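If you scroll down you'll find the structure; I have some questions about it.
Note that one protein chain of the assembly has been removed; the remaining protein chains are unaltered in position.
Chain naming follows the written order as A and B, and within any one chain the residues start at number 1.
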Amino acid sequence: MIHRLLLWADDRFGTATFVHHALKKAFPDHWSFMLGEINIYAFIVLLATGTFLALWFVPGHANVVYEGPYQLLRGVKMSEAYDSVLHICFAVNAGLLIRQIHHWAANIFVAGIVIHMGRIFFTGAFRNPRELNWIIGSLLLFAALFEGFTGYSLPDDLLSGMGLVIAMSILQSMPFVGSWAMFFLAGGAWPSEILTQRLFITHVFVVPLLLIAGITVHLMILWRQKHTQFPGARRTEENVVGSPLFPQYTARSLALQFGVIAMCCALAAFVQINPVWIWGPYEADKAISPAQPDWYIGWLEGALRISPPWAVHFPGHMIPSPFWPGFVLPIGIMLFLFAYPFVEARIRRDYSPHHLLERPRDVPVRTAFGVSFFAFMLVLFLAGSDDVQARYLHLSLRDLVWTYRFLIFLGPAVAFWVTYRLADELRRSAGVKRAERLRIKRTPEGGYDEEPVA
Amino acid sequence: MYGFWQQASTQWLGFALACTFAGFMVAALGWARWILPQEQVTDLRDTYPQPVEERAQQVEAFVHGSAQLTRKTWLTRMAYAAFGLFGLAALFPLGALGPEPDGTLFHTRWKRGDRLQRNDGTFVKAADLNPDAVQTVFPEGSVGDYRSMAVLIRLPDGVGKNTTSGLVAYSKACTHAGCPVALYRAAARQLICPCHQSVFDVADGAKVLEGPADHPLPQLPIQIASDGYVRATGDFPEPIGPGFWEHS
Partner (left out) sequence: MILHIAALLFAQASGGIPSSGNVLATPAPTATLDPSFATHPSANDLKEGQQLFNVHCASCHGLYMEGSPQAPPLADTDAGNVDFMLRTGRMPAERPFIQEFDRQPMFSEPQIQSIVDYVMSKSAGDKVLPSVPVPGNLEHGRRVWEENCEMCHASTAHGNSVGYREVAPDLMDASPIQIAEAVRMGPSVMPQFGPKVIDNASLSDVITYIEYLQHAKYNPGGLQLANLGPVAEGFVGWIVGMGLLVLLVRRIGSTE
């Protein structure tokens, strides 16, 4: 049957050569090459569960009185959006489970992207000719963050409402165009009646489309350029050695797919996530604490918490303080990620193509720099939950804020130094001598000779 | 079957799903490890840059094609103009995305003579608040309005500047990122924002004591009317909530 199908396709499209090569495409046998696949599989889980949720979710702002099965909120006025989320949680078969799978899959999705990017960064896989794919990957990361934030905001509960107010204040903080941007994107000043509608279409259509397009291009480029690989026996810059796509790698990849789905289901089964019925419906004057966003926006929350009150005043105008941590910092990080491959190429004066990876210890400066960047983000992230830490560690919140204000400089510096020393020690203990490269020459007599390279 | 789905807890369903997929995973992994023969293949990379003549032909094709396309200069210019006009026309529907920023950011619904209404619909009398009490209030008829929400606090005798018989009212929207400044540390007379922990000194014009907020909470002018109700004598003197470019 399949045999005939293959022949049928070749009769019409001439696919035989392609299919033959595709099935025997080599996938390098190193576990870290599978990290990126976690994201694709988490994304598939997100699409499936998200479609299910969208069958019931109502992106409406109009007030309704809750009459559903959750007794504590009966008779409470709330938006149609929040009402429909309660309906999903308490009245739709398996609705709560699917909602929790969706949310956990989102957490896994972004975490997976971060780990995958870490692998790419620390092994130098972003170098020529893969700079563009690194940029597309970074764009996918930010699209995923944005997608996550819009999804978190959709239920119109009290916690996410407080997050949206902050997002609007950041939008509004832009010099010159701030209030225009807010009025046009959100349809007016906070609280805008049409915002849920716009967030919905952004969350279920615009950004997913961008993600799908981005992932497709990402994979097409990967397919065309082929995988990188670690140096080793028979592995050169001109080839790729590994397991064939079919059937060996397919079986392994399927195992990972099932593993990711199982992990999302297990987390959703045993650990509650975002219990919106406890936060209650959004009301402008109500607040809850502790109030944090999902972890992947935590660094932004931390930046807003520890940044000093530096507003810039002009006659009749001002740049309010949230502009720096809320706008300049994320844009800066984005630009920095885009530029990194080119900056490194310039610093190392190495513009040539590389398909063989570098071990992190062999490039101590890059490794130290990457760890130091992670330390920077980690300090911001931790600062985002300083109130919870103050409470459980019995510390003064004010002291904690000031500690983080210093740590944001000290942490990355220490991380850089420690990592550099560690990588350097490892490299030496592995017997690779520093700053002494040798070239092996074959002498005319048939013996071998070595000479140092400058 | 229906009854099972109705009453099955999230735990049972999720656990069953997780076990199912974990089973699939183990099966696929076992297949990959023990059933399939281990095999290694070597792919050769396509070499690029591609040959010099190929590259030259590509550039030539593009340059030649462009020249053909723009041979009639005036036609080309008209095409540009047409596209430009179309772009401008596309702005028209986009203009419906939102209203132009108007006075909204500068005003709230407070006006002279408004009584202070609580969430439950009742109105605040000056005598209702014991020292160190705090209440959330809105202008008459606008309960729940974000831009107008305010906190009314009674300070103990002899404490605080600019009080009206011990009462002060401030906008409840934080001047940093707009969250409700809902936490009142009564003994210290400080309002704290739960989002980024800015601290405002209620006894001294809501000046910022700690945290990222860059200006004080606007104070609502109030008076105690002869009928005992607290009434506003006007709107907040400056824009409420987080700063923006046109905010001086």
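Assume contacts are C-beta pairs under 8 Å (C-beta built on N, C-alpha and C of every residue); 3 or more make two chains touch, one makes a residue touch a chain.
Treat the numbers as computed from the prediction; the structure is a model and nothing was measured.
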Contact with the hidden chain (one of B:A27, B:V159, B:L183 or B:I224): B:L183
Among B:A81, B:A127 or B:A225, residue touching the chain not depicted: B:A127
Option touching the unshown chain, where A:H20, A:R348, A:R391 or A:R428 are the choices: A:R391
Chain not shown: contacting residue from A:I273, A:M334, A:M377 or A:L422: A:I273
Subunit A residues that touch the omitted chain in the full complex: 29-35, 38, 69-76, 89-90, 96, 100, 104, 107-108, 111-112, 115, 159, 243, 252, 255-256, 259-260, 263-264, 267-275, 277-280, 283, 286-296, 298, 385, 387-388, 390-391, 394-398
Missing-chain contacts mapped onto subunit B: 6-7, 9-12, 14-15, 25, 29, 32, 38, 119-120, 127-136, 180, 182-188, 190, 192, 194, 197, 199, 210
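In the analysis below, only the chains that are shown with their structure count from here on.
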Partner subunit B, residues of subunit A touching it in the complex: 24-26, 29, 93-94, 96-97, 100-101, 129, 162, 165-166, 168-170, 172-180, 182-191, 224, 226, 234, 237-244, 247-248, 251-252, 254-256, 258-259, 261-263, 265-266, 268-270, 283-291, 301, 304-311, 313, 315-322, 325-326, 355, 386-387, 397-398, 401
Of all residues in subunit B, those that touch subunit A in their complex: 5-6, 8, 10-11, 13-15, 17-22, 24-26, 28-29, 31-32, 36, 38-48, 94, 97-101, 104-105, 119, 136, 138, 144-147, 149, 172, 176-180, 182-183, 194-198, 208, 210-215, 241-248
